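Sharing a structure below in structure tokens format, with a few things to ask.
What you see is part of a larger complex, with each chain still in position.
For clarity, chains are labelled A and B in written order, and residue numbers in each chain start from 1.
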Amino acid sequence: MNAATPPLVGILMGSDSDFDVMREAGRVLKAFDIAFEMLVTSAHRTPERTHQYAIRARERGLQVLIVGAGAAAHLAGVVAAVTPLPVIGVPLSATGLQGMDALLATVQMPGGIPVATMAIGKAGATNAALYAIRILALTRPDLADRLNAYHLDMARSVEKKNQLLQERLADL
Amino acid sequence: MNAATPPLVGILMGSDSDFDVMREAGRVLKAFDIAFEMLVTSAHRTPERTHQYAIRARERGLQVLIVGAGAAAHLAGVVAAVTPLPVIGVPLSATGLQGMDALLATVQMPGGIPVATMAIGKAGATNAALYAIRILALTRPDLADRLNAYHLDMARSVEKKNQLLQERLADL
């Protein structure tokens, strides 16, 4: 799919060590059959490339950008500054501060340039993709239906886990 | 405008004391001529009303929900759990912890239910509206143009402030 269809979502990460977390976003998009591209690009080590990518993202047909970064996480803000597309930031835990540095560096954007910040780490990467789908679903009823099914699946999964829990209660 | 046009954006806040901050979101939407509605509803004091509002938001034609809340800010998460619309959370500083409690209670959503979190306070309220506009602009080129103009205005304003700064340098 990724090859043939032009990507609707771009997933950026500041370092290849972020892949283990950020692929959660890719997996969710894949499960919803949404074409995406993923790339390593850094706000600090490859500023030009990042700038070029962000500036051309809209004209290339991308609709949402998901950006994962750790430490003094500037990548999402830098991208959001030069594209009118909605940017979703995923703060990553890349230092001893457990992602608190990345969270503040991502979410505390000054008025004018918004970055939609998700939770630190894997939950955030998963939710970034789901949020991109919520945005795309505004104009694609099929995605809205799939989201609905996804929610029902989650609910069912919770109920199944609850049943398993009841069995474990015996040997408390 | 608000009366005639069906609202595209719903702005929710947990308490009327949040109005001073959340109206920044309203002002931005108004400046972009986007119809919106604003209401006080609480995750804890009016759970039913909140639930009903969130469940019916999509069928009423709303496209984005902006939710401001302070302290143990549950409102955005509670809303996001029952609507497929993109929800934007604005953590408010309502306690001595300066909004850090609201930030963590809003952004650290578990995988499955995303809330797009903005900065604490007024910058966050402003950016929530701008983010809603970025989303709406995906299918409305006129908004994309206006966003572009808004960015140019910001740049010009920075440059004007820079000129004023130069004059103040004399009496350093």
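The criterion applied here is as follows: a residue touches a chain if its C-beta (ideal position, glycine included) is under 8 Å from a C-beta of that chain, and two chains touch if they have at least 3 such contacts.
Small disclaimer: the values here were computed from a predicted structure and weren't measured.
> How many copies of this one chain make up the entire complex, given that 2 are placed?
8
The working rule: only the chains that are shown with their structure count from here on.
> Within their complex, state which residues of chain B touch chain A.
Residues 24, 58, 63, 84-86, 88, 103, 107-120, 122-123, 126-128, 130-131, 134-135, 137-139, 144, 147-148, 151, 154 of chain B touch chain A in their complex.
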